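One protein chain omitted, others in place.
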Amino acid sequence: MPELVASEALSAAGLTKRFGGLAAVENMSFGLAEKEVLGLIGPNGSGKTTVMNLISGALKPSSGEIKLYGDNITGIGPSQVATKGVARTFQLVRMLPAMTVLENVAAGGVFGHARRWGKELEDYAQGLLARVGLANAGGAVVSALTYIDQKRVELARALASDPKVLLLDEWLAGLNPTELNVGIALIEQLRSEGCTIIIVEHVMHAIRSLCDRCIVMSSGVKIAEGTPAEVLADHGVIRAYLGDENA
Amino acid sequence: MSIAEAAPVVRGGPAISAREWRMLLVSVLILLAAACVPLVVGGYALQVSISIVMYAAFATSWLLFSGPTNYIALCTAAFFGIGMYVTAAGVDLVPYPVLILASGVAGAILAAIVGLATLRVSGIYFVIFSLGLAELVRQCMTWGQHVFGTMSGLYVTVDRSEPMYYWQLLALTAVIFLVGWWIGRSRLGFALRIIGNDEVVAVHCGINTARAKVVLFIISSTFASIIGALVAPRWGYVEPVVAFNPFLSFQVVIMALLGGTHRLWGPLLGVIPFTLLWELISIEFPDQTTLLLGLCFLLIVYAIPNGFTGLIEDVWQRRKGGVAPGARNA
Partner (left out) sequence: MITKAAGTPAICSSGNRNRSIKSDMDIVIIGLLLGGTYALMAMGLQLQYGVARIMNLANGEVLIAGAFGAFWFFLGTKASPLWSLLFVVPCAFGLNWAIYRVLIVPLVRRSKSQGKLEVDSILATFGLSFFFIGIMVAAFGAQYTDYSYLSEPVFIFGQRYGLNRVVSFGASVILCAALYLWLHKTRAGLALRAVSVNPSAAGLVSINVINASALAFALGGAVTAAGGVLLSMYLTFDASYGVVFTLKALIIVILGGVGDIRGTIVAAFVLGLAETAVATLIDPGLTLAAAYVLFMLVLLVRPQGLFGRRVA
């Protein structure tokens, strides 16, 4: 197992998840520095979302260890992980349908890492809405929002907890080209503000422009690691995506 | 005052809005008017009024848990019976007010055990567990009395007049409302609304969903046990078959459903007509009560699934021409 560096925001060592006999994630080890944006890429079914679920506590690893600033968060359950300071968005956007946009955002800031309440919570949630570009939508019903706006709300909800680490699971998926540019700009802004982020993404130009570093997964194992330019040029990576003939 | 209403701003904090003050004022006026009932009526009308406030207390406390979580608790009778038995067992030993508290504590302990065993897992297990809980407690009680050689029936002699029973139950109903209102404004209430909307989001927001549910179930069950303590002296004689009658659990659910489970005051709208209907049925068709109530229950589930409050809100929405009815229910 690799040495864990103390300044790391998040580290995973020997992370493995088996469903029955099938290993969805096999012996993954990686680190994430503070203020780093890490991309997690790979073909469908390569185990990226499983890694996100392991970090956020939605799944319990079969073996291996996850640490948040040196604090062991392995298997403590999703609500505890959230309380420690890991926030996430979902692959398929999840709204609280019977609540307003503002309440949807506020939900993230009460019970987790940040514990605001009352006027302070409301002001903070309102500020986040402005930050993601929905300053005037606070009172709206979430079902009235477009897809990109729901994604914005979800991002604001994740940010409401002042996360130490933010997990974005295909946050850009399903957006049209214009929306995509807006989305990328939004994450770019978070990055410049010093957020520590892990991004699972299929949109390659987003990976190129946003990520400091990339990990490529295939069939549950890490096959490459490096800057986006490096890994996307790697023969093993191309083979994993496109098959042997193209490599 | 609602539990699942979509409010324009996040509620909570110290500030009470003007609208809330108005609601509070109206509630106090209704409470005062209700408190005058024993001064005006007596005899059979007062008996029916006592039933109404008792069921109001039951249905509202039931709603505290089952409303926001959507977990149908079928065990009111178990907690009611516990309260009765604690009172009956201790009536010659300690002062009556102590017994009321002790009943609440006993109910809370049972609720904590049930909640910790079932609410961590999945809603369906809770429902199943609650279905037989009254029968389980009854069996254990009967066995315990058999082992310790006490009689199965117990006499409860506390001197109370009929108006007194009414006022006690009315006061308890008011307390349940206050607690419900307070929960609605608290972090716990906000957590429950999030859980009710999407439990996956709730856990990833850092909510300990099992704990929130267990706390709420304890609160709700404690009230049901206290009602048992308040009603026991009126019955005078307590025995397992009567105290743990599963029919009570059934009545409470049907009344809450009839009124509507989306608003704290919903059950009130169901309790009054249903208690009157129930009186009518038990006088006119004393042998067919179970059959007719089963039928009423089915009618409510199919014809007015959102209860009277749902109907009222739909009419209101349509008049305003606002969002489609049923969106609330999504």
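Order of writing sets the chain letters: A and B. Residues in each chain are counted from 1.
In this section, a residue touches a chain if its C-beta (ideal position, glycine included) is under 8 Å from a C-beta of that chain, and two chains touch if they have at least 3 such contacts.
A quick note: this is a predicted structure, and the numbers were derived from the prediction, not measured.
The hidden chain, counted over the whole complex, makes contact with B.
Across the entire complex, the residue among B:Y44, B:F148 or B:Y302 in touch with the chain not shown is B:Y302.
Considering the whole complex, the residue from B:M23, B:V127, B:M164 or B:I304 that touches the absent chain is B:V127. Interface residues of chain B facing the missing partner chain: 70, 72, 74, 117-118, 121-125, 127-129, 131-132, 135-136, 139-140, 142-143, 146, 246, 250, 253-254, 257, 287-295, 297-298, 300-302, 305, 329-330.
By definition in this document, only the chains that are shown with their structure count from here on.
Distance between chain A and chain B, defined via averaged C-alpha coordinates, is recorded as 42 Å. Contacts from chain A toward chain B in the complex involve residues 56, 58, 77-80, 82-83, 87-88, 90, 94-100, 102-103, 106-108, 110-113, 117-119, 121-122, 125, 138-139, 141, 143, 157, 161. The part of chain B that touches chain A in the complex is made up of residues 4, 6-10, 12-15, 187, 190-191, 193-194, 196-198, 200-209, 323, 327-328, 330.
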